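Take a look at the following structure, please.
Complex shown without one protein chain; remaining protein chains in place.
Letters A and B mark the chains in the order given here, with residues in each chain numbered from 1 onward.
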Amino acid sequence: MIKTFTGVSLVKSSRVSLGRYFALLLLIGIAAFMAPGFLTLQNILNLLRSFSFLGFISIGMTFVILSAGLDLSVASLLALCSVLTALFQHWGIYLGHTTTLSYIFPFPFILITVLLIGSFLGFLNGIVITKLKITDFVSTLGMMVFARGLAFAISGGRSIFEVGAETLFMGRGMVGIIPFVACLWVFAIMFCTIVLKYTAFGQRLYVSGENPEAARLSGVDPHIYKIAAYTISGFFAALAGVCMTGRLNVGEPRVAQGWELDAIAAVVIGGTSFAGGQGSVVKTILGVAIIGLIRNILSLLGILPSPQQMIMGLVLLFAVILQRLGERNSD
Amino acid sequence: MRITKEKPVELLSKYGLYFVLLLLIVVSAILSPLFFSYSNIANLLTYNSFTGLLSLGMTFVILTGGIDLSVGSMVGFSSILYATMLHGAIFTFMPDNIFIYTGSPQLTPLFPQGINIVVVFLICSVFGFISGSISYKFRIHSFIVTLCFMIFIRGLAVSYTHGQPLFGMPEYINFIAYGTFLSIPMPAIIWLTASVFSIFLLRYTRFGRGIYAVGGDEEAARLSGIKSAIYRIMPFIFSAFFASLVGIMMSGRMACGDPKIAQGWELDAIAAVVIGGTSLFGGRGTIGGTVVGVLIIGLIINIMNLLEIDAYPQQMVKGVIIIAALALHNLLSGRRYS
Partner (left out) sequence: MNKGVPLLEAKGIVKQYPGVLALDKVDFDVFSGEVHCLAGENGAGKSTLIEIIGGSYKKDEGTIRINGTEVEFASPKEAQESGIAVLHQELPVLPYLSVAENIFLARQPRNKAGFVNYSEMYRQARKWLDIIQADINPRSLLGSLPMSKQQLVSIAKALSLDAKIIIFDEPSAVLTSVELKRLFEIIGSVKKEGKGIVYISHRLEEIFEIGDRVTVLRNGRLVGTRPIEEINRDTLIKMLVGREISEEVPTERKEIEDKAVLAVKGLCRKGIFEDISFTVNRGEILGVYGLVGAGRTEVIRVIVGADPLDEGEIYIENRRVRIKSPKDAIKYGICLAPEDRKQHGLILGKSVQENIVLPSLHRFKRSLFLDYGRMRSYTRKFVSSLRIVTPTLSQKVRFLSGGNQQKVVLAKWLGMEMKVFIFDEPTRGIDIGAKEEIRSLIRKLAEEGRAIIVISSEIPEIMSLSNRIVIMHNGRITGCLLREEATKEKLIAYSMGANHI
């Protein structure tokens, strides 16, 4: 009986994940058919760059969802960090230096400060959730409203134009023929995969996500891992914010509205379970690629943003239903 | 499962909500001598009746352990849908002037007046039914399902007029939005009537008690012979219905159907329900609490306006309030919401 059950589960679950690869291939096929230049190296590298921004926050979201949480604040944190990156390079704005750049301190320190602020706000999410015992959903909702409000408040609701060469490099620069962000993203993927799979930290994160009480009784403090997951999510949101600022050459409080949903969609389409404890960063990358390609194809079809939104809603819905059916069969 | 006896602090947390409301009223009165004036109270009630109605539907949903993120989109959708129904001509030819405010619009209603509203209610309720059914049937948390619907419905609403508002509303909608009855503003009357109706439904009908039972423990309810499907799905229909009502009222207030309104209102509604003491676990909470929750948020915003705080920092404060309110609840009751 045991053997039958697991046998079934193996077949079904592999069929579901195969389905994802198939979907990806299908999308690539459609795109290649519609746009002849699609499969050129140049275009693929460009696509990789366009995936990276959502890709960063999706990595952070994977950690959070693995810890059985949900981070709605990532897009707002991204916007806040974008505004901060630009503001730190226009520190003289208060002294009337509006046209020239005026760094508050050298760029590496700006980068570190912004990353620290992002991580700290993520850490704060974790603290509120674990210590004040408020649901993930509501706490990060509060942070989402708060961080976006802060981004608007410190920029006065205006875009801060022009950033320094270093920031531009982070968003637009090339390493040989490969976009710098894409390099950074791929490095982040590899690093996080190794952390999750081959370190005690990763193992404990999985375990405390799936069953916090059992983890606690085994001497693993699930709160620490939840806080860490949110901190990591905040860190990646900040990193995406810096890169985004460079890409757009503007510090923009309105940037990335609704991206938290895309990130959640990417994680779920990739096959990471909402219940926590099951999934991986590599799966998420699959989800990011699927979402990115769908958007790409819809744009190629000349579909406007709002009908695109409609279609994305349906795609996410079907992905979730399919995942659920897969899980159900394997249980 | 066993719960501990009520401690004094729990009593405080039970009535603390009313205490906070009272405190806010006193603060408002001190800050502004005009607070107790008729126009201020009337305005306060009117402005909050929209969130108020949304949070009624949301209370039903949260009582069954779900959440409905699609209400904001639903408001925008019903607003533009209703305007479209009034401009039936849009289906045969595209009149030039419907995207421009002309003062005295030419209406070409699709159906006789009144029927149009019913059709809007029906279509929106069907959306509620679909999202509720998907969540129930596939056992996917409604958070995800309604998230998809939130994106989908907003996309749908914005798509077909390219985000443009459609101007022109009939007289009686104007009355619903701006009129008064016994010098009480109509939106407030609608909100309070709906609240009383909801309280009654939840307390004195088997259906209402069933909502608490299914939200409390679905298995226990099932073994008592309660079929959970209807209790899981109906709240989403209620929620969609209230959202479409708000959409029509908002159309009246703006004299146009606008697909972009009410962005993020679902969060205000959820915040009000949660501040009102309804557990996100389901099975515990009251409509009375939700009404107080709406008023608390409304008063805080009112006070910030009186203090002339800018809109952006107000948003920040709102974020902090949601968390602070829940933290206070948890500290007082020593219980966990999740």
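The rule is short, and it goes like this: contacts are C-beta pairs under 8 Å (C-beta built on N, C-alpha and C of every residue); 3 or more make two chains touch, one makes a residue touch a chain.
In this text the structure is predicted, and so the values were computed from the model without any measurement.
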Which residue of A:V74, A:M170 or A:V220 touches the chain not shown here: A:V220
Contact residue for the chain not shown (choose from A:F107, A:F152, A:W185 or A:Y206): A:Y206
Residue in contact with the excluded chain [from B:G52, B:G168, B:G210 or B:G276]: B:G210
Contact footprint on chain B, counting only the chain that is left out: 1-5, 203-206, 209-210, 212-213, 216-217, 219-227, 283-284
Chain A residues touching the omitted chain (full complex): 1-6, 8, 194, 198-200, 203-204, 206-207, 210-211, 213-221, 277-278
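We adopt the following convention: only the chains that are shown with their structure count from here on.
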Centre-to-centre distance between chain B and chain A (centres being mean Cα positions), rounded to whole Å: 30
List of chain B residues in touch with chain A within their complex: 67, 134, 138-141, 143-145, 147-156, 158-159, 162-163, 267, 270, 274, 280, 310, 312-320, 322-323, 326-327, 330-331, 336-338
Residues of chain A defined as touching chain B within the complex: 128, 132-139, 141-150, 152-153, 156-157, 258, 261, 264, 268, 274, 304, 306-314, 316-317, 320-321, 324-325, 328
